[in-house]
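First up is the structure itself, then whatever we jot down about it.
Every protein chain but one is kept in place in this view of the complex.
Moving on to subunit A:
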Amino acid sequence: MTDYKMHLLICGGTGCKAAESDEIKKSLKNWIDELGLEDDVQVVFTGCFGFCEKGPIVKVMPDNTFYVNVKPDDAEEIVKEHLLKGRPVQRLLYTDPVSKKAISDSKGMNFYKKQLRIALRNCGFINPESIDEYISRDGYMALGKCLGELTPDETIKEIKDSGLRGRGGGGFPTGLKWEITRNVESDEKYVVCNADEGDPGAFMDRSILEGDPHSVIEAMAICGYCIGAENGLVYIRAEYPLAIERLKIALNQAREYGLLGEDILGTGFNFEIDIRLGAGAFVCGEETALIHSMEGLRGEPTFKPPFPSVSGYLGKPTNVNNVETFANIPVILNKGASWFSKIGTEKSKGTKVFALAGKINNVGLIEVPMGTTLREVIYDIGGGIKDGKGFKSVQTGGPSGGCLTKDFLDTPIDYDNLIKAGSMMGSGGMIVMDEDDCMVSIAKFYLEFTLEESCGKCSPCRIGNKRLHEILENITNGNGKEEDLERLKLLSNVIKDTSLCGLGQSSPNPVLSTILNFEDEYLAHVNEGKCPAGQCKALLKYEIIEDLCTGCTLCFRNCPVGAITGERRQPHYIDQSLCIKCGVCYEKCKFNAIRLS
């Protein structure tokens, strides 16, 4: 960054943008100009700070002051008090939920203390639309080093030694994948970046592309150099408009600087990157499906082998890696494999980005060393469960993962431990559930997702998941039997064993893990006709609490089946024989007079 004395960094991630960070920037700029500070202070958009719960966020550098929930109207105070007089605006600082103290330096926040940011190193620090800022933080240094000093084999060895494993879910050693692709003879090869992130609960790839697109471009070029490819493709979902735009800007800048295109840095190495947009199909995240989609076919997976490394896009050897995997590469090459391999656990090196969502205080993106426990992630970084409720479960790995109970809170997170615990790393989504969530419904939810996203090519997945879903539907409707649990388990195992691709092979995991960890909840549904969490509407009754009902007639007017009767200004009643349990009255009542029992 140039010679400004101070920088105001505003989150320009989509989350905060939607919450008017554009306005804030404008307003800050106006006040800075008004007070003649424009030569000293620079206002820039950066990528997501990860602390989305409290967005929009404004960070003042160099003192690291971290303002949360900023409104455009706060700009005046920030400029006049902080920038001019050097007094941080107390009321906009983050308050520690435990100590209730305001924390001004973001380094003092628990949210950041336990984090180690490698893949997210630049997110929230640089302006993602400026290649100069990326370069000023060692950007494109690794590419220069590889092209100038290292042979492809030496580079691959470095990646292999680092122990980096794929962050897209499978956890395949990245260096080994590059080596395999390199060793296949072919006139043409491809580097593919998988940015089709579709796991419910995951949004790290979007944040990296929005906050630091150059790191992915640089790594793809390095990969091309190593495996002998001149063409790269980024397959990105169309639902990420901002990420696509930033990537396009970054690609153009890299071309202008001669870091993409022909004869890169005068070394004779050519590399070009193209963008392909997804069209709303989750299964296209699977690498063979992704390749077929890029070929213009239906995005259906095919049997492996042959692996894409041998025969991929247009039948040519293709190296597919995830966005986060790529984002790690430049750092490994800059700091060395031995530095990287010291971080993490024995078999899982480095860090992992997790997306925290659900009933947790600090939702957002975090990056921690492998081996951090779930407790640290959920309580220390995540700030615990929302509204002081009890922790019930955390779902990792999206529709292919499982639900872990509090017994696993002290398990160090890495690829192998999560699999042992009956879940998966997946892409790193973590959805936290509290005591109000019904685990049978959660399992049903994931299956609904799988059902819709199954490509339908093979019958275990297409038909089997449908049957699983029907059984769960019966249970949540109060028509389940105890034998259903055995049927669920049997069918789940058949689906796992016989499906063609990873989607089907892992789709029963949410069912199996909830049966394993929350069997009593299933039994309460089938034996007693009760939903302990009070979520399964069919097992509940809507009633009007007479004392609270003001007779406003709102419920009466909204009930779709006319099950509510009563005089104006008199308590109303619900006729249980007519009620279809749609819950409209519950949602409409302004006086909390509708009870579920």
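Going forward, a contact is a pair of C-beta atoms (placed from the backbone, for glycine too) under 8 Å apart; a residue touches a chain by one contact, two chains touch by 3 or more; residues count from 1.
As a convention for this text, contacts and distances are computed from a predicted model.
Missing chain, UniProt protein name: "NADH dehydrogenase subunit E", from among "NADH dehydrogenase subunit E", "Transketolase, beta subunit", "Sarcosine oxidase subunit delta" or "ABC transporter permease".
The residue from A:Lys26, A:Arg298 or A:Lys581 that touches the chain not shown here is A:Arg298.
Contact with the chain that does not appear here is found for just one residue of A:Phe125, A:Phe203, A:Phe307 or A:Tyr379, A:Phe203.
Only one of A:Leu418, A:Ile431, A:Val526 or A:Ile574 touches the chain withheld from this view, namely A:Ile431. Between the chain not shown and the residues A:Tyr240, A:Phe340 or A:Tyr522, the one that touches is A:Tyr240. Summarising the interface, subunit A meets the missing chain with residues 14-15, 18-19, 52-53, 197-203, 206, 237-242, 276-282, 293-300, 314, 355-359, 363-365, 395, 429, 431, 433, 437, 442, 445-446, 449, 452-453, 455, 583-584, 587.
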